[in-house]
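Written out below as structure tokens is the structure these notes cover.
Every protein chain except one is present and positioned as in the full complex.
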Amino acid sequence: MARRQGRRFKWFILPVVTVLILFLLVPIIFFQIFFSLHQWTAYIGEWWQAEFVGLEIFADVLGDARFYWALVRSLIFAGASTVLCLVIGFMLAYLMREPFRGRGFFYLLFITPMLVVPLAIGYNYEMLLVQKGPFNQLLSWITGQEIQVSWFAEAVPAFLSIIFIEVWNWTPFVFILMLAGLSGMPKEPIEAARVLGASPLQIFFQIQLPLLRPVIVLALILRFLEALGEYPKVWSLTRGGPGSYTETMPVYLYITSWEHFNISKGAAVSYLVLLIVAAIVYLCIRILLREKRALETLYRPSA
Amino acid sequence: MNRRARRRLYGVGRYVLLCLWLVVVIFPLFWSVMTSFKPPYQWFTWPPTWIPDPFTLNNYRVAWFGELLDTRYIASANVQTVFPALVNSVFIAGTSTMLSVVLGMLLAYGVSRYGILSERTLFRLLMLRMIPPIVVAVPVVLYYSTIGLLDSYPGLIIIYVVTTLPYSVWMIKSFIDEIPIEIEQAAELLGASRARTIGDIVFPLVRSGVVATFLFILILTWSEYLMALTLSSTNISTLPVALSKYEGSTEGRLYGWQQALAVGVTVPLIVIGWAIHRHLVRGFSFGMLRR
Partner (left out) sequence: MTDRRTFLKGTAAAGASLLGGPFFAADFAWAASVPGDTPEQRAINGAKALKKNVDLNILIWGQYFNGRMRELAADFKEKTGIGIGGVQDLGIVAIPGKVMAESMARSSAFDIVHVGAGMIPTLANAGYLQPFDKFMEKGGMVYRSVGPQVEQTRYHGEYYGFVTDGNVHMTGLRKDLFDNPTERKRFEDKHGKPMKWPETWDDYLELAKFFTRPPDLYGVSDLRSRKWLGPIWFLMMLYSNGGFPFGSDMTPTLYTDAGRKAVEWYLGTKPYSTKDIAVWGTTQNIPFVAGGGAFMWTYWTGGPATAERQNSKTHGKWTYGVVPGSRMQGRLVKRSVSDPVIAVTVNRRSQNAEAAYWLCQYWCTPKHSTEIVADPKLTFHDAWAPEHMKDPRVAAKYTPGGIEGTAQCLQVSSPPILLPGNLEFTDLLDKNLADAFVGTISGDEALKKTEAEWRDVVKRVGSRLLVKDLASYKAAFPKIDLPKA
């Protein structure tokens, strides 16, 4: 009876959702395949007149140093910002896992950066990080010496800036996840360990951390993938400058498609990016499933 | 050091660290709000102007009410109000969020109770969200122009629904998972129909979670910029698109007006986010936590 109901339900809702998703996905995939095999520059002729060039465009992209640099920058950007988000978010969550006076107040303010429109964040930081700007002034006050770092004019500071605004924007996400994890942790194992005389450090590393691992891994993956595709903040802050030091993959893609109007190259780059994302996703699915199963067998032997 | 003192030290240390991050969080927000009240000649000064003097509401009047004001820095103004963009944003974000949540709810119920999708597929659904929008912008333009969905409400709404569906399914599923199936079975034994069971028993129990999901996805659709820019012409321009207009190539960025607009665009989200913050904790675990 339940199974029949289940099947009815399934055939009721699944087609709707599948049609919706495929409605969007299929033509897009078609177009991307078409453009990566046919050379089309948006202002030369119509798209269906584009000539077939086989894998030439892919070869062109794979031979383009600018593509690799953009990829490397994106990976570093995503990696660094994700790790920092994780460290800071975890630390904040750990400090706030138990109630204390003012916890609600801190919580409210800590989640606010996630709620600010990303484009506005970029504009805001442009004002803040100017050499003769408030951020440098604040640093000067705190450290007591004259700090005049040119955050935009040099490679490393500029890259640090974009990583910083990404961390500022999305630490709340990780923070909330970690807090959920920490508050949802079963008390028994910790109590038992404390009774047995384990030190807080031991409890942390051998009980709490392993229990949190699935959540941590999930946070890492979600953040990393979203950071790979981050566009508005980087674009509005540095537009890929100075020189090309902050030209990450989305910025490169934007320039290729919407300034060079080289639609085919954009499609080929998109495909390669999608392949990379898919590879990461596939790996992550396996890790996540394994983690989840490990957790379940550990704590639900009766399941 | 005895235990008491250690605890107190820990408490103080905690406050110090939290306040440090609080400064980091508040500082840009403070600056943004202050800039929105600055007269034009204080938008970019050395040393930086922290507190506007005098406080002026002109930036808001220009950005939101389109008043023609003779300012002293750039004699310029904008009589185009952003209220059409506001209405569009509310409508598009609201509708797509609603659809996303409803579909997500149905799907989540099916997965949770009947297992209509395998776990692998579920994960793959989540990863659908991870395709950067910039990757699909051009094909979407061409596709939509062919089928006439360019610059139309359904066009943008469909995109938002499809890209936020993964989050809504996952979040709601984790709430439904928490309700023991025994409750529903009990209701059925007592003669309730499936629809009634869902409506009167299950839904009230997950309502707070659904609200949290609704508001989280609203945040995503409200701030989305790239797709809205590409797909909108005169009809469906949204607020983030309007936000990008305060820069010119030879004139630079008009900071005060920009921030006045940005503050106004962000405040609704902040209000909503703060209203639901307790629920956010529960929705975010994506089923990775054992309860």
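Just so it is clear, A and B label the chains in written order, and each chain counts residues from 1 on its own.
As a convention for this text, a residue touches a chain if its C-beta (ideal position, glycine included) is under 8 Å from a C-beta of that chain, and two chains touch if they have at least 3 such contacts.
Here the structure is a predicted model, which means the values were calculated and not measured.
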item	value
Given B:Thr121, B:Ser145 or B:Ser193, the one touching the chain that is not displayed	B:Ser145
Which residue of B:Val102, B:Leu128, B:Ala192 or B:Leu229 touches the chain not shown here	B:Leu229
Touch criterion as defined above, residue of A:Leu55, A:Val72, A:Leu108 or A:Ala155 at the omitted chain	A:Ala155
From B:Thr56, B:Ser237 or B:Thr266, residue that would touch the chain that is not displayed	B:Ser237
Residue ranges of chain A at the interface with the undisplayed chain	39, 41-44, 47, 130-132, 150, 152-155, 158, 238-245, 255, 258-263
Positions on chain B contacted by the hidden chain, ascending	41, 43-46, 66, 68, 70, 72-80, 138, 141-142, 144-145, 150-151, 229-230, 232-235, 237, 241-242, 244-253, 255
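Rule of thumb we're sticking to: only the chains that are shown with their structure count from here on.
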item	value
Interchain centroid distance [CA atoms averaged], chain A/chain B, Å	16
Residues of chain A touching chain B in the complex	2-3, 5-7, 9-10, 12-14, 16-17, 20-21, 23-25, 27-28, 30-32, 35, 47, 88, 91-92, 95-96, 100, 106-121, 123-128, 130, 132-135, 137-138, 168, 173, 176-177, 179-181, 183-184, 186, 214-215, 218, 222, 225-226, 228-232, 236, 249-250, 253-254, 257-258, 263, 266-267, 270, 273-274, 277-278, 281, 285, 288-289, 291-292, 295-296, 299-300
Chain A-touching residues of chain B, taken from the complex the two chains share	11, 14, 17-18, 21-22, 24-29, 31-32, 35, 43-44, 46-48, 50, 103, 106-107, 109-110, 113-117, 119-120, 123-124, 127-128, 130-140, 142-143, 158-159, 161-162, 165, 194, 219, 222-223, 225-226, 239-240, 243-244, 253, 255, 258-259, 262, 265-266, 269-270, 272-274, 277, 280-282, 284-291
